[in-house]
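Working notes, structure below.
What you see is the complex with one protein chain gone and the rest in place.
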Amino acid sequence: MKDIVKKGAIISLVDEQARTYLINTTDPTDLYRGIGLIDPSRFIGQAYGSKQDIGNKTFCILPVSVPDALKALKRNAQIILPKDAARIILSCSIRPGCTVLEAGIGSGSLTLVLASIVGPQGKVVSYDIRKDFINHAEQNLIRAGLIDQVIIKEKDVTKEIDEEPLDAVILDIPNPWDAVYHAWHALKPGGYLCCYSPLISQVEQSVHIIRSMPFIQDHTKEIIERDIVVSEHGTRPDFRMLGHTGYLTFARKRL
Amino acid sequence: MKDIVKKGAIISLVDEQARTYLINTTDPTDLYRGIGLIDPSRFIGQAYGSKQDIGNKTFCILPVSVPDALKALKRNAQIILPKDAARIILSCSIRPGCTVLEAGIGSGSLTLVLASIVGPQGKVVSYDIRKDFINHAEQNLIRAGLIDQVIIKEKDVTKEIDEEPLDAVILDIPNPWDAVYHAWHALKPGGYLCCYSPLISQVEQSVHIIRSMPFIQDHTKEIIERDIVVSEHGTRPDFRMLGHTGYLTFARKRL
Amino acid sequence: MKDIVKKGAIISLVDEQARTYLINTTDPTDLYRGIGLIDPSRFIGQAYGSKQDIGNKTFCILPVSVPDALKALKRNAQIILPKDAARIILSCSIRPGCTVLEAGIGSGSLTLVLASIVGPQGKVVSYDIRKDFINHAEQNLIRAGLIDQVIIKEKDVTKEIDEEPLDAVILDIPNPWDAVYHAWHALKPGGYLCCYSPLISQVEQSVHIIRSMPFIQDHTKEIIERDIVVSEHGTRPDFRMLGHTGYLTFARKRL
Partner (left out) sequence: MKDIVKKGAIISLVDEQARTYLINTTDPTDLYRGIGLIDPSRFIGQAYGSKQDIGNKTFCILPVSVPDALKALKRNAQIILPKDAARIILSCSIRPGCTVLEAGIGSGSLTLVLASIVGPQGKVVSYDIRKDFINHAEQNLIRAGLIDQVIIKEKDVTKEIDEEPLDAVILDIPNPWDAVYHAWHALKPGGYLCCYSPLISQVEQSVHIIRSMPFIQDHTKEIIERDIVVSEHGTRPDFRMLGHTGYLTFARKRL
């Protein structure tokens, strides 16, 4: 009977254009943009996977997945996209129980992915120097039901890192090189550093610092994603494509 | 003191060309290709992150990460590469505690990544019809210390799926469309199906079946990865690049 | 003294945002979108490469180049982009003096490139079944000063090809396979066939027909172009990028 929406659950509503909305069944009746006026408690007792007509639209009720939470994320800053977040998870060896630091928090998109992977035994610490980003990201994490795994601090990662030992440090700031020294100190031996930067000069400056310190296995990657459109006319890559996001530089602490 | 190699640990040895070897400290003295004759127990008590001279080479001792385990994987079949495995993890919403089925096992590369993410509370079930692949992959999983999260079965996924309910079904077989019906039945509502296929015609055939059944949000992606070479001469994409692996088709069960 | 605009010349005006306008110095005074009211004869006697203030903008006067003509092209149909037109020129061995057939004409973008390369000793024959496309493309070719090298016919290439022997036949139509037989007959031995198609199924159908006839060296390519943004902040690929245009299939007639 686990496939029935229970009181307290957060659910995904997916419309026929695959637009995705997160709804907390404990929230009061309200006007939801793109859905209309709804009492979230109406979904309690419904079957996951079933369809519901709301207004003149049909929605499918689903348990919240990580892709749902990313789609429903409200953005106020440039976000780290799934293609890059996915590679960070794997290349930094993020696993259940890990303790990970990221800076800055942005809109909380990477935070959300990290929190989902480290799970209840792990912890994500997120630094940002902008209070408005922190508040915004916090709301996104609450909405996705992932706030319990996250500690957010209004703090400048280039000044200091409080936590240690860390399994990974992920830097999405304009000057990651200024935090590499602190990252090294906070990391466990074998722990991973990742710098996410849009510009080649940022990559070069980060790699320069990394190679001057006891890190091994440094390497830099770019991840490119093409959507493939399959229709009754035939199959082709999507005409729309994002030309660039950021380069990912990884390295690993040694003694 | 957790940064000292303990009895029973599996460690990574990384040489100066970033070649990576997994060593089980409980194994007997043996000849290791690329290292020489060593008694693995010599590493017990050493500090993680420290350097060790073995023969005329220097190695760094590190805890085994997922990238290490993938690099040290012995291949006898085409493997799902990290770029694709990473995207599968995120797009199928694989998290700690998930129960996931994959078929076939190949050399166990995706199995290994899935096992590391579902963690001790989760389970990876892997089907393959070839006994030799199963035995080979099993050795890779034992070597990486991840066999406990994995159940391997000599079984044809196009005939039947025993386990349910599943959070995700990942098909890396020549004819994934023949397993889509079974996958639908075995999945939880909202659970993810992923088909990995090198050919466009395979994508088309899978999508055709998926769209004829109660799935939503189907989409197909190609992930391309470029290595960026940073050296004292300057920075550029690597001249070497893999031109193609497989397309990833995702869909999600509804009722 | 050849660097002075002469009576009868067509010139490029390039503004400071690199927007490009073609002006025929023999045209009467008129309102030019993006420039304002101008008497084109005012440019006669000016030096190529010099700057002119018109209204509140500054323009550079340049001789018309092929990239200028392509930028200034008025579009009413999907065009073959420079990245693909360039590859067609080289892979079909288009040279001064060649006789080339293309179908359809679209907005005349490929026609324009072909005409510029075959030169006064060569000839481009262009078929289209839509009178509106023909009229529109003709205007683009007149504007670029390249109409003399082009013969345009309202004709269906899948029915018949009048001209022979041809150095190359380039098919940008939804069903290129229906014209392959006629192309073979019209081509010189060693002449090139090119099919431009957005869909994989189109590529497959064309290749199937090509391989059933006396062609050699068939191969299919996709050309991807990334713009690189160099600014004072640093260098990176452009965030904007076109995800796909068409696949290029080439083959060569044998007996």
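Note that the chains take the letters A, B and C in the order they are written out, and that residue 1 is the start of every chain.
Criterion: a residue touches a chain if its C-beta (ideal position, glycine included) is under 8 Å from a C-beta of that chain, and two chains touch if they have at least 3 such contacts.
This structure is a prediction, so every number in the text was calculated from the model and none was measured.
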Query = Considering the whole complex, which of C:N24, C:S41, C:N76 or C:S91 touches the chain not shown?
reply = C:S91
Message = Among C:K6, C:R226 or C:R240, exactly one should touch the missing chain; which is it?
response = C:R226
Request  = For the chain that got dropped from the picture, name the residues of subunit B it touches.
outcome  = 198-202, 226-227, 233-245
Key: For subunit C, residues in touch with the removed chain   = 3, 12, 14, 18, 47-51, 60, 62-63, 65-68, 82-83, 85-87, 89-91, 93, 95-97, 113, 116-121, 165, 188-190, 192, 200, 203-204, 207, 214, 216-217, 219-230, 235, 237, 247, 252-255
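Here, only the chains that are shown with their structure count from here on.
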Distance from the mean Cα position of subunit C to that of subunit A, given in whole angstrom = 44
Request  = Determine the centre-to-centre distance between subunit B and subunit C, using the mean Cα coordinates as centres, and give it in whole Å.
outcome  = 48
Remark   = Taking each chain's mean CA coordinate, subunit A and subunit B are separated, in whole Å, by 22
Key: Two or more partner chains touched - positions in subunit C   = 200
